[in-house]
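Structure below; questions to follow.
Removed: one protein chain of the complex. Kept in place: all other protein chains.
Take a look at chain A:
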Amino acid sequence: MTDLGSNIIGIEEDRVTNTHSNDFPAYSQSIGSGWDLEAFKKKFQLNVSFITERTANFDLIGLDTSIANAYRRIMISEVPSVAIEYVYIFNNTSVIQDEVLSHRLGLVPLKVDPDLLTWVDQSADEKDKFTDENTIVLTLNVTCTKNPNATKGDNRPENLYRNSNVYARDLKFEPQGRQLETFKDHPVVPCDPDILLAKLRPGQEISLRAHCILGIGSDHAKFSPVATASYRLMPQINILQPITGQDALKFQECFPSGVIGINEKGEAFVKDPRKDTVSREVLRHERFKGKVTLGRVRDHFIYNVESTGAMTPEEIFFKSVRILRNKAEYIRNCPIGNVN
């Protein structure tokens, strides 16, 4: 059992303990101090492990789950991005149905900076709804033909036919109005050009026009800018009694490689708890009873954000923080009405 006010979540063989935050003044004066931004600033830590083009991994330390979780939720469902929303099909003689093809098109992540588009006014007239400020037009025109130069004896469709596979890279950007200028340096392309959209055979054709608009993940998952956005809590391993010799090797094997080290005296020590998956394997062995406790640090969040490619992952997190701030400020400035 852990003490009241401890920020370690206990992980035992068959239960978890101390899972809730209780740092509230109304709970206990001794552990729950009132909100103090300066104290928070002192306690708060942000460490970035790595940021690649598509993935970011960073730690936020010292904040409450409710706020950490809000950022995660916002990244998934409220950070806007651009996706195909309307598809106008001129001809589709392929075996894949219009609506299925349209759905597949919608899910293709596009490399568009969402800040370059404005929101579509859904209440506007149909003819004024789409402008060069809020809509991106893509076209897809593919016809499959026989390959006259096919090698004899090679029966692969790629050899026998031309355009037998329709890929995301076949979507062509058609700049409208001022988009010729605004998108000059970064034309709209799918983030992953090799997504297979449809298969064709000679004589079959797909000809369509797609309108891409801004949207958010809570409306449709295709608008979510992240493939995954998640956090886990920092694992903690406490070795209570020395574990040596054969036991140390066995102990090391209970954890993923790199978590437990063995020093020159043959004694096991915790090398890198961050790598632990908290599998609890070690708790199944009688010989380690009472020698080790497992836990997680309640206010140490290890975020992993994987972008679909339209925005950098750090931009997505940054936007999520800004969105939560805007929500709070917006409601702060709203007059409080009465329910009728």
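In the analysis below, a contact is a pair of C-beta atoms (placed from the backbone, for glycine too) under 8 Å apart; a residue touches a chain by one contact, two chains touch by 3 or more; residues count from 1.
The rule we apply is simple: contacts and distances are computed from a predicted model.
**Q** Pick, from "Ubiquitin thioesterase", "DNA-directed RNA polymerases I and III subunit RPAC2", "Eukaryotic translation initiation factor 3 subunit B" or "NADH-ubiquinone oxidoreductase chain 2", the protein name that UniProt gives for the chain of this complex that is not shown.
**A** For the chain not displayed, UniProt's protein name is "DNA-directed RNA polymerases I and III subunit RPAC2".
**Q** Among A:S6, A:T55, A:N141 or A:Q176, which one touches the chain that has been omitted from the display?
**A** For the chain that is not drawn, the touching residue is A:T55.
**Q** Residue by residue, what part of chain A touches the chain that was omitted?
**A** Residues of chain A in contact with the hidden chain: 21, 23-26, 29, 32, 34-35, 37, 40-41, 44, 46-52, 55, 57-58, 60, 63-64, 66-67, 69-70, 73-74, 78, 314, 317-318, 321-322, 324-325, 327-332, 334-339.
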